[in-house]
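This report concerns only the one structure given below.
One protein chain omitted, others in place.
On to chain A.
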Amino acid sequence: MTSSLRLRAGLVSIALLAAFLGIWYLATRSTASVATMSPEYAKLMGLTATQGKSAMPGPLDVGAKLWEHLKRPFYDNGPNDKGLGIQLAYSIARVGTGYLMAVLVAIPLGFLIGMSPLLSRALDPFIQVLKPISPLAWMPLALYTIKDSSISAIFVIFICSIWPMLLNTVFGVASVRKEWINVARTLEVGTIRRAFTVILPAAAPTILTGMRISIGIAWLVIVAAEMLVGGTGIGYFVWNEWNNLSITNVIIAILLIGIVGMLLDQILARFTRMVTFPE
């Protein structure tokens, strides 16, 4: 039964994709009327003006360009032009660094805050104020104080991805069932052992959910940060192609950003399933 459901869902997905591509294709066919112009003038003009080609690329253009990129993902033509594989690697490395730093800070800190009701109340207003700040708002401040653009980008990822993890850790630690802690206490388990053998396993699913939200945010932030700072990364690639008004390449980058984001999310989801337990 489940297999037939999966099959039917797959068919619907494919049908939706086909419909989307079809509509996209029809919408971007050249339809605009073309003014007559002298051949020497036409030679100086772009296809949009001479052939009424839509400014928006169709699915075939994007597919051809994507194939071109996939054929040579690691080329390096100098500091401002590198293959998509290299750009993605830069972005993932930046996200990884900033995110790991956030994990190292948020989880121990969240643990401490969660175990103390007083601290968790006292720090709450600060966390609530800092949490919704946009990455782009941090950027000028980071550039100005850190005085190094690549560290600034990592800092912005750190500062934006730390809050969901911190809040979830605090919440997970604080809401461990009282009975379990009381049982541990009756058995005279020490504080440190209690933290690692009772609270950590009990809070792990909530903590990992926080980490999963954070990796999504970190990946959102990197594109924005790299567009601003420039140099390398998929965000820079988007900006560079936007500069050339090459919507085809921008669409390809959007597609890749989505795929990488999904993969990162799936990795964390797998970890979450590993620590989840039935009650």
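Note that a contact is a pair of C-beta atoms (placed from the backbone, for glycine too) under 8 Å apart; a residue touches a chain by one contact, two chains touch by 3 or more; residues count from 1.
By definition in this document, contacts and distances are computed from a predicted model.
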Chain not present in the shown complex, as UniProt names it (candidates "Ethanolamine utilization protein EutJ", "NAD(P)H-dependent oxidoreductase subunit E", "Histidine kinase" or "Nitrate ABC transporter substrate-binding protein"): "Nitrate ABC transporter substrate-binding protein"
Residue in contact with the excluded chain [from A:68, A:124 or A:148]: A:148
Residue, one of A:184, A:227, A:251 or A:268, that touches the chain absent here: A:227
Footprint left on chain A by the chain that the document does not show: 35, 37-38, 40-41, 43-46, 48-49, 55, 77-81, 140, 143-144, 147-149, 227-231, 239-245
